[in-house]
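All protein chains but one are shown in place.
Residue numbering begins at 1 within each chain, and the chains themselves are lettered A, B, C, D and E in the order written.
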Amino acid sequence: MNPMRLKPLRVLLFPVAVLIGCATAHAQPATEPAPLPAPNLEQRVADLEAYINNSARTADVASHVAAAGPGHNGWMMTSSALVLFMTLPGLALFYGGLVRKKNVLSVLAQCLGITGLVTILWWAVGFSLTFAPGNAFIGGLDHVFFRGVDSAPATLPWVSQNVFAIFQLTFAIITPALIVGAIAERMKFSAVLLFVGLWMFAVYFPLAHMVWGGGLMAGAAGAIKAIDFAGGTVVHMSSGWSALVLCLILGPRLGFGKTPMPPHSLVLCMIGTGMLWVGWYGFNAGSAGAADGIAASAFTTTTLAAAVASFTWGLLEYLTKRHASVLGFCSGVVAGLVVITPAAGFVTPGAAVVMGILAGLVPFIFCVKLKSVFGYDDALDTFGIHAVGGTLGALLTGIYASEAVNPAVAGVKAGLLLEQLKAIGFTIVLSVVATAIIAGALKATIGLRPTIESEQEGLDLSDHGEEGYIFEAKA
Amino acid sequence: MNPMRLKPLRVLLFPVAVLIGCATAHAQPATEPAPLPAPNLEQRVADLEAYINNSARTADVASHVAAAGPGHNGWMMTSSALVLFMTLPGLALFYGGLVRKKNVLSVLAQCLGITGLVTILWWAVGFSLTFAPGNAFIGGLDHVFFRGVDSAPATLPWVSQNVFAIFQLTFAIITPALIVGAIAERMKFSAVLLFVGLWMFAVYFPLAHMVWGGGLMAGAAGAIKAIDFAGGTVVHMSSGWSALVLCLILGPRLGFGKTPMPPHSLVLCMIGTGMLWVGWYGFNAGSAGAADGIAASAFTTTTLAAAVASFTWGLLEYLTKRHASVLGFCSGVVAGLVVITPAAGFVTPGAAVVMGILAGLVPFIFCVKLKSVFGYDDALDTFGIHAVGGTLGALLTGIYASEAVNPAVAGVKAGLLLEQLKAIGFTIVLSVVATAIIAGALKATIGLRPTIESEQEGLDLSDHGEEGYIFEAKA
Amino acid sequence: MNPMRLKPLRVLLFPVAVLIGCATAHAQPATEPAPLPAPNLEQRVADLEAYINNSARTADVASHVAAAGPGHNGWMMTSSALVLFMTLPGLALFYGGLVRKKNVLSVLAQCLGITGLVTILWWAVGFSLTFAPGNAFIGGLDHVFFRGVDSAPATLPWVSQNVFAIFQLTFAIITPALIVGAIAERMKFSAVLLFVGLWMFAVYFPLAHMVWGGGLMAGAAGAIKAIDFAGGTVVHMSSGWSALVLCLILGPRLGFGKTPMPPHSLVLCMIGTGMLWVGWYGFNAGSAGAADGIAASAFTTTTLAAAVASFTWGLLEYLTKRHASVLGFCSGVVAGLVVITPAAGFVTPGAAVVMGILAGLVPFIFCVKLKSVFGYDDALDTFGIHAVGGTLGALLTGIYASEAVNPAVAGVKAGLLLEQLKAIGFTIVLSVVATAIIAGALKATIGLRPTIESEQEGLDLSDHGEEGYIFEAKA
Amino acid sequence: MKLIRAIIKPFKLEEVKSALADTGIDGMTITEVKGFGRQKGHTEIYRGSEYTVDFLPKVKIEVIVTDEKVGPVIDAVVAAARTGKIGDGKIFVLPLDEVIRIRTDERGETAL
Amino acid sequence: MKLIRAIIKPFKLEEVKSALADTGIDGMTITEVKGFGRQKGHTEIYRGSEYTVDFLPKVKIEVIVTDEKVGPVIDAVVAAARTGKIGDGKIFVLPLDEVIRIRTDERGETAL
Partner (left out) sequence: MKLIRAIIKPFKLEEVKSALADTGIDGMTITEVKGFGRQKGHTEIYRGSEYTVDFLPKVKIEVIVTDEKVGPVIDAVVAAARTGKIGDGKIFVLPLDEVIRIRTDERGETAL
C-alpha cells in the first residue's frame, strides 16, 4: 500500500481537534436554577402518582423525583432500540432481499451510510432545528451539538431528554432510508448520500418541527390543526412522495420493462419484514413518549392493522392470481403498519381492523394493478406503499381518531378531516418541490447515475468493491 | 391484466362496511362506574407500593393511580413484541432453514398466513372465548371484537387489558405455527389455513381457557389443580400432539426414507434459534404478567434450561457420533426452552439445570434414536421436541414446583404430580381427537396434499408462485 | 443404529442424580432475617422515591417495597435479552459471514458451544468467583450453584439478584465468543471449548471480579482506581489481547497470504452488525444497572459513537480506495461500540462523537494498514478491533470521564489517566500470559488444529458433520 | 472411448446413478444446468410484474465410457431417467480422443 | 449433427435465446460458468487484503443442431451476443455421434 494514500487522513485531524474542544466544553455542568421550596408529603405522593400517570410533577416545588422515571425511561430506550432495529438490519433486509443479487450490498451500504450521516447531522443541528423553539416552519439553534440535552427530562415529563433525542434520531434515520427503495439498483452511492444530506434540511427537519416540534401543523397548537401520532406525514408521506419524484428524475433501471428483475431473496425480505413489524412497536407505541395507556392503545392497533393488512393482501392475491405469496403477505404487513402509523394512539381496535383491511386493499391496487399503467420505475414500491399508505392513513386518522381513546383528540376532532387534508397537501407540496430542486441540482452537477457498465456489473462491485455472496469452494 | 379479475375485490366491500359500523360503535366511551370515595394519603401510598409489588390497589376507593403502571406495562409490551418476534421471523427461520430450498417460502408463508388468520379470529371471538367468563371448558362472548378491551388494567392489576390481549394473541399465533414443522413440505397452503382455523376453536381457545382463563385446569381454582406457567400444555403439548396426528393422517413426503432431505440452510435455522431464545424471554418471563420477582425467576430458569439443554444435546451427539452439530445445539436450545416453559416461574435455578439436562436427553433420544423406529414423517420434529418436551416439562413441573419460588404453588403442591398427569392426559386426548376429526374431514373434502408434480416442483412455486432465492446473474 | 452406541448416555445419569438432590436442596426457603420495625408514612414515600431515583431504601425499617422495582427490573431483563442477542445470533452472524462458506457452521457452533459451556460454569462457580466476597483478585464461593441468588434485590438496589446474575452471564458468554474471530477456520472445536473453559477461570472470572466485583481495579474502592463502565478491559481488551496470542500460537490458516479468503456473505455480516448494535444497548445502557439517567447517558453516547465511527471508517475507505464498503461501515460500527463501552455512562455526547471519530480512525489504520505489515493471521480482526479499540476506549475514558455526567467519576477523576494505564497494563499482562500458558499446554497435549485434510474440506464437515447451505435441487 | 452426456430431471439423479453403477460405471461428473425445450416453465408474479421462467432445473451427467459400454450405458440411463412426461431430457454421445488420470498420468482406458 | 456451445455475457442470454428461436431452435441447455480471457476482472478489498477476481460470470449455451443449421445458428448467436467489447465470448463447434430422447428412446435427428 502506497504510504501517500494516507495523506487524506490528515484532513480529519482538524475537525477532531475542533470537536475535542467542543466535547470538553460540553462537560461543564449546566448552571443551576434558583432553589425551589421542598415539597410536602402530599406533594411528594402526588409526584409519585404523576409518574404512574405520566403527568406533570407538582409545580413550583423541588420535586424529590425530578429525574426520569424508570418505567417510562426504560420503555423509551427499548423503543429507540427497536426503531433502530427497523433500519439496521430490518429495512436493509426488506429492501435488500428485493433487489437483484448484484445490488444487495448497495442497499445495505445506503442504509448504513444514511445512518451515519443523519446521526452526525442530527447531533450537530438537526435535533435543534426540529425541537428547539423557533418559528412555525423551523426550530432554533439552542440545542446544536446536543447542547443542554442531558439525562434530565424536558420535552417528556418522565423521560430523559437525551433518550428522547435518540428516539427521534431513529425516526430521522429511517425516513430517508425509506426513499432508497424507489431508486434502488441505479443511483450512485455518493449521490444518494448528498441527496439525503440536503433533503434532511429541506424536508425532514422542517416537517418534523412543524408536526412534533410545535410548528405549523402541531395539532391544537398549530395553524393547521392536524394530528399525526407516529409519523404518517413526517415519515411515510415525506419519504414516499419524495421517492416518486426522485425516481422519475433518475429514470428507470437499465432494461426495466424488458428484463425480469425478480427479488433475489424473499427469505431476506421476510426476515426484514418480521424485524420491521417488531421494531414498529417502538415506532408507534414509543411515540406515546411513555409506557402508558396511550402506548398500550398504539401497541394494540399496530398489531391488528399489520396482521389484518397482511392477510387482506394475501387474500386479494389468492382471489386475483390463485397464489398468496410471501411477498404479498410481507407487503401487506408493511402497508398495514404504514397506514396505522398516524392513527396508532388515536383509534380503537375496531378502527384498526378497518384500517388494516383498507391498508391491504388500496396499496395492493396501487402496487399490483395501477403501477404498471403509469410505467415509472419505483423499484421496491416506496411510493405505492409509503406514500399511498401514509396518505391513506393520514386521511383515515381524520375519520377514526377518538377522544375516548386519547383525550388529546378532544381539542381537534371538529373539522379534523379538513385539517388532515391541509396537512396532506402541505406535505406533498413540500416533499415534491424540495426533492425536485435537490435532485435536479445534483443531476446537473455530480450526476445521479453510475455508468452503464457499472449498473450492468452491479453496484456492489462498482460502488462498494465487494460481493454479497461468495459461495464457490475455491480454497 | 383483465379487469374482470378485479371482481372478487367486491366481496370485500361488504365486510368493510360492516366493520366500519362496528369500529365506530367501539369508539363510544364505556359507561362510567358509580363514583367511589377519594383515597386518603395512606391509601394513596399503599397504591403506589402495590405498583412496585404488583399487587391489588386499595379496595373501594377511587385510586389516583387507576391506570396501568409504566414498569409492568412497558415490560408486557416488550414481552409481546418478543413473542411475536419468536414467530416472525424466529420460528419461520428455524423451520424454514430445515426444509429443502424449494419449500422454504412455503414455511414462511404458513407462518405469515397463520399470523394474519389467528389475529383476526382472536380479535373477533378468540380472546373472548378464552378470557371472558364462561364455563369450565370455554369462555363467553363478552369481549367479542375486543369489546371492553381498552388500556385500563383488568385481568392483570398493572397492565393495560389491551396489552394483555395482544400478549396472549402472540401465544395464540405461535401455537398453530409450531404444527407446521411436522407437516412441512407436503401440505397445501389452503388446507393448512383451514386446519388452523378450525383447530383454534376445537383445541386452542378451549385449552387456553381451561388453563389460563379460569376453566377446568386453572390451578387451585380448577377441577384439575394443575399448573402451567407459560404454556407447556396449552402451547407445546397441544401443538406437538396435534402435529403427530396430522402428520400421520397426511402421510410422509414423497421419497421419504429413500431420498435424503437435508436442511437447506442451517445458517437460517441457527438465526431462528437465537431469535426463539431471545423471544422466549417474553414468552416465559412475560407470563408473570409483570416485571416482578416471578418474572425474574422465570427469566433465570429459562436461560439456564436453554443453555444446559443445548450443551447436553451437543455432548450426546459428540459421545454417540463424534460430532457436535449446529442442528444439535439448536435442537437442544429449543428443547430446553420447551421443557422449562410450564415450570419457568415455579422452580429454582438448580431445578432448571436438571430440567435442562433432561431436556437435552429425552427429546434427543426421541428425535435421533426412536423416531426412525416408528417411521412416521414428522419432518422437523415438532412431536419429538414440542410434544415430548412439553409433556416432560409438565411432569417435571409437578416435581419441582416450589412455593419458595412462587407463593402460588403453596395451594396446589400437595398431589400436584397427579394433577399434572390428569392435565397431560386431558390435553393429549383433546388434541389427538380434535385433530383427527378436523384433519380427517379436510382430507375427505378439500384434500390435504398438493399434486405429486407440485410437491416435486416444490411448494414455493406451486403454492406461492415464487422462489426463495434467485442467484443467477442474468440481468 | 447400534444399541451399543447408547452406552455413553449412562455416564450422564450419575450427575443427573446428584443434581436432582442439589436442586431439591435449593428449593428450601432461605432463613428469615430478624424482623425490622415497620416504616412510617414518610419513610414509605421515601422508599418509593428511592425507586424512581434508583437509590437505597430507608435503612433499618422493613420496607413495604423490598422487592425489585418493575421499571428497573424490566429494563434489566430487556438488557439481558439484548446482550444474549448480541451473541446468538448477532456475533455468530457477524463472524460467520466473514469466513468462507465451508466454515460458517463452525463459527456458529463455537458461539453455541461457548454459550452452553459458560452458562454451566457461571451457574456452578463463575458467578460466585466473580461477585461473592473474596480477595482483591478473585471472589469467594458463597454463591456456587447460584446459592442465595433469588429474585430479591442484592447487588443492585431495585433489580432482582437473579436477573443481575443472568445479565452478567451474558457478558461472560460474549467475551470468549469474541476470541473466536481471531482463530476462525482453523481450530478444532474440542480445543476451542477446552481453551475457553480454562480461560474463564484464568482470565475472565478474576478480571470481572477485580473490576466489577469489588476487587483490585474497582474504581474508588480498588487499589487501581480505574473505571470501566461496561467492559472495555474485562470484555474487549481481555478477549482481544488473548485472541492475538492464541492466533500466534495457533499459526495462520492453510494458504494464508497466498489464497484469497474473502467473506462468504457480507449480508450475514451486516445482519449481525445490526443485531450487535441493537444488543449493545443492553450491554452499555444496561450496565447502569437501572433505567435511570446514567443508562440514558450510556444509551446516547453508544448511539453516537457507533454511527460516527461507522461513517468515519466508510469515509476513510472512500478517501483511500474510492469505495466505501459494507464491511467498512460494519467494522466502524463495531469499533465505535467497542471504544465507547468503557466510557458509555461517564462521558458527554460531544465526547462520544470524538471517540467515535477516533474509533473509526485508529482500528481502521490497524486492520487495514498495519496488520499486513505484521503478517499474523487474526482472521476476523478480533485484535484489530477489540484489543485496539478496547485499549483506546480505556485510555479515552481516562480523558473524557465527566462527573457532570456521572457523580461516580468525582471520586476518581484526579489522576484517572494514570490509573487507566495501570489497568490497561495489568489486563494485557494477565491476558497475554494466561493465554500463552493455556494455549501452549493444549497445543502440547490435545493439539489445537485439525488435520490438513479437515481444514481443506472445511470445519463444517470435518468437525460438525454438516453443511451450511445445500442449495442443489436434487429431490 | 466416448463421452456420454445425459440431461435429466434432478429428482432422477439417484436412480440414474444406481443404474450406471449396475453397468459397471464407477465414475461420473455432474453439473447443475438449466434446460429449455418442449417442457413448459412457469410464471412468477412479483407485485404485478410477471417473470416467465422457461429455463428449468436439470442435471447434466457426464461419463466417459469405453466403446463397448456405450450401448448398455445409454439403455441404463434411458430406463432409469424416463418418466414418460415431456422434459425427461436427452443423451448426447461425443467422440473422445484421450483420457488422462491426473493422479497417475495413466492414459486411455486404464485412466477410467 | 453438431454440438454448438457459446460462452456469452450473462445479460445477453434473453437476446440470444430469441435469436435461436428465430432460427427454429427449440431446445437448449445453459450452464453458469466463469470465464478467463482478455477481459479484465476486478479487485475486491476486504479490510486491506486484496482479492483479485479474474474469473468473470458467463453463461454457456449448448445446443445440438443438424448439420445444415450450424451456419445459421452461429450467425444468429454472433449477431445477438455481440456488444463489440472485449469479453463477448466464443462459440465452439464439436462433432457429435448420437442423440437420444430419453422419453421416447428416439435416436438421431428426430430426437432433437
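FYI, a residue touches a chain if its C-beta (ideal position, glycine included) is under 8 Å from a C-beta of that chain, and two chains touch if they have at least 3 such contacts.
Worth saying up front: this structure is predicted, and the values here are computed from it rather than measured.
For chain C, which residues reach the chain that was dropped from this view?
1, 255, 258-259, 456-457, 461, 465-467
Name every residue on chain B in touch with the hidden partner chain.
Touching the missing chain: residues 260-263, 321, 323, 325, 327-328, 331, 367-369, 371-372, 381, 384.
By the contact definition given up top, give the residues of chain E that touch the hidden chain.
The missing chain touches chain E at positions 2, 6-8, 31-38, 55, 58, 60, 74, 77-78, 81-95.
Methods note: only the chains that are shown with their structure count from here on.
If you tally the C-beta contacts for C-E and for B-D, which one comes out higher?
C-E
For chain A and chain D, what's the span in angstrom between their mean Cα positions?
Roughly 53 Å separates the two chain centres.
Could you tell me which residues belong to chain C and also touch two or more other chains?
Counting only residues that touch two or more other chains, chain C contributes 41, 45, 48, 51, 69-72, 74, 78, 260-263, 271, 321, 323, 325, 327, 369, 372, 469, 473-475.
Please set out, as single numbers or ranges, the residues of chain D touching at least two other chains.
Within chain D, the residues that touch at least two other chains are 11, 14, 32, 44-46, 48.
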